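With one protein chain removed, the remaining protein chains of the complex are shown where they sit.
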Amino acid sequence: MLYIIEDTINGILMGSIYGLTALGLTIIFGVLKVINFAHGSLLMVGMYVAYWAVTLTGVNPYLALIIVVPVMFFFGYYLQDIVIQPIFKAEKNVREPITVIIVTTGIWYILDNLTLLIFGPQYRNLPDNPLRGKMLELGDMFISVPKLLGFITAVVTAAGIYWFFQKTRAGRAIRATSLDREAASLMGINQYKVYNVAFGIGTATAGIAAVTLIPFNNVFPTVGVLFDIKGFIIVVLGGLGSIPGALIGGIIVGLIESVGPQFMTATWTEAIVYGLFLIVLFVKPSGLFGQKYDW
Amino acid sequence: MQILNVTDMTKDFGGLRAVDNLSLSIEKGQILGLIGPNGAGKSTAFNCIAGVFAPSAGTITFNGERINGKKPWNLCKSGLARTFQIVKPFASKSVLYNVTVGAFIATRNRKTAEAKALAVLEELNFADKKDVQSGNLTIADRKRLEIARALATGPQLLLLDEVMAGLRPSEVDEMVAIIKHLRDSGVTVFVIEHIMRAIMALSDRIVVIQFGKKIAEGTPTQIASDENVIKAYLGEDYAVS
Partner (left out) sequence: MNRSQINTAAMAAILLVAFGVPLVIRSATYLHILVLLFFYAYLTTSWNLVGGFAGVLPLGHAAFVGIGAYTSTILSLQYGISPWLGMMVGGVLAAIVGVLIGLPTFKMRGAYFALATIAFAEGLRVMVENIDFLGPLNLNGPRGLQIPPMDTGFANFMFASKEPYYYIILILLIAVLALTWVISRSKLGYFLNAGGEEPEAAMALGVNVARSKLAAMAMSSFLTALAGTFYAQFTLYIHPKSIISLDLSFEIAFIALIGGRGSIAGPVLGALLLRPVSDFSRIYFGDTLPGMHLIIFGAVLILVMLYQPRGLQEPLTRAYRKLLDRWAKKTPEVASGGQDRSRGGEAHADS
């Protein structure tokens, strides 16, 4: 019984981190109406940036955020501006910008393999990391400290971004653009700049998620792939474009992964996640909190 | 005989009642015009009849058969065709290809379909442009293509959704001639239009709706002098008195 509570708590913690990784995906979709297939790779890049920031300067991973967040923001900003934007402009009138999906898939391939080329396939982790393996004892249960920190980070980040979009002028400008590009541009909002910023924010969020992950997750070139796929599942579950949805979707996945193995083998829980994904896609594609996307 | 009969049709979108107990009918071989201020519910009514969505209440019968909620492709096979207000050509394909798609409704054979498509194009004086990529056409030609495509399906009733929008006066006159020719060749036509001189010139009868309700019905002359209509919509210029 105790194990189930412990698993549940860890599942929620890990799930919130999953939600954090998927947050960028949902933001980018919410604004650009594009599913960024390269999101996992961006997360991977964030992990490498964070890893090197920590290894070279020896600071606590969370302090490395100071470097990681701006670097990732500008990386995303210019990636959108230089590579994706031209396709966007070309597909302005197309109902479904499929080509953007294709391009982001290309970016995924390039990033993953370029990283492989430059850094090699080896798994890296932070050896002298103060957080590694640290556990918090709650009665007879062990709660992972890095995951707890990740949970807090996830909630704070999600809340912060939610506040940004709801309350600040810049955030509202972005939301306006996402609802109606032309109307927004008539109001003096440069829609393409908005897209760049939104992409930058999404990528920066991935950077934050990366920082929470490196204390306990290995860093290697294809680490993003699994998070990419999980990210899609999470945002579909929670609803594309919904920030609380991303967190909740992540927690659902996290719970299945941690509580599931009590009842079946770990790989079957993976199959369940996919199954759940497909069910949601078929039954309620807009997810739990998603925007009503006109079919 | 009545080819189309709409009885007490209502369409709600959540809390918004777009069409309110609308009734109208079209005699075979007629041209019926539907006018009304913007937002009156014309397109919604059209889309209900064309099978894009089902009405919330009421009955629509076509050739005596109830067609509520019937899918657009089945309606087309039954003889009810429509064009779109915002034209949707298959832009990457030629004019002939576009029209052939419509012509395939009656056959599996490509040569037969193409022949029919060519015949339709010739009927509309459009055959010279048959190999032009439809994405490169002018707006007036695109509108003609819309009609040609729909015509290739061999409809008994053709729904034209603001087919004059965006045309110059001379092009409007051409389009009026085309539609009259359609009627003469046996196709019943149901037109939504904003361009007054077109609808007045074309229609045998006109139905006027506002806020989803029918506010007047009659011949063009009657409509032009109907007080309600003038108040709602037409303006002094068109009042006949």
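Order of writing sets the labels: A and B. Residues in every chain begin at 1.
In the analysis below, a contact is a pair of C-beta atoms (placed from the backbone, for glycine too) under 8 Å apart; a residue touches a chain by one contact, two chains touch by 3 or more.
These numbers come from a predicted model, not from an experiment.
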Checklist outcome for this item: Displayed chains that the missing one touches are A, B
Checklist outcome for this item: Sole touch to the unshown chain from A:Ile4, A:Leu56, A:Ile98 or A:Met187: residue A:Ile98
Checklist entry - Which of these, B:Pro72, B:Gly166 or B:Gly218, touches the one chain of the complex that we don't see? => result B:Pro72
Checklist outcome for this item: Hidden partner sits against subunit A at residues 34-35, 83, 86-87, 90, 96, 98-99, 101-103, 105-110, 112-114, 116-117, 121, 225, 229, 232-233, 236, 265, 267-268, 270-271, 274-275, 277-278, 281-282, 285, 293, 295
Next on the checklist: Across the whole complex, list the residues on subunit B that are touched by the chain not included here.
Outcome noted: 50, 52, 71-73, 76-77, 81-84, 88-94, 97, 100-102, 104-105, 107-108, 110, 113, 131, 133, 149-150, 152-153
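As a working rule, only the chains that are shown with their structure count from here on.
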Checklist outcome for this item: subunit A to subunit B, mean C-alpha position gap in Å, rounds to 48
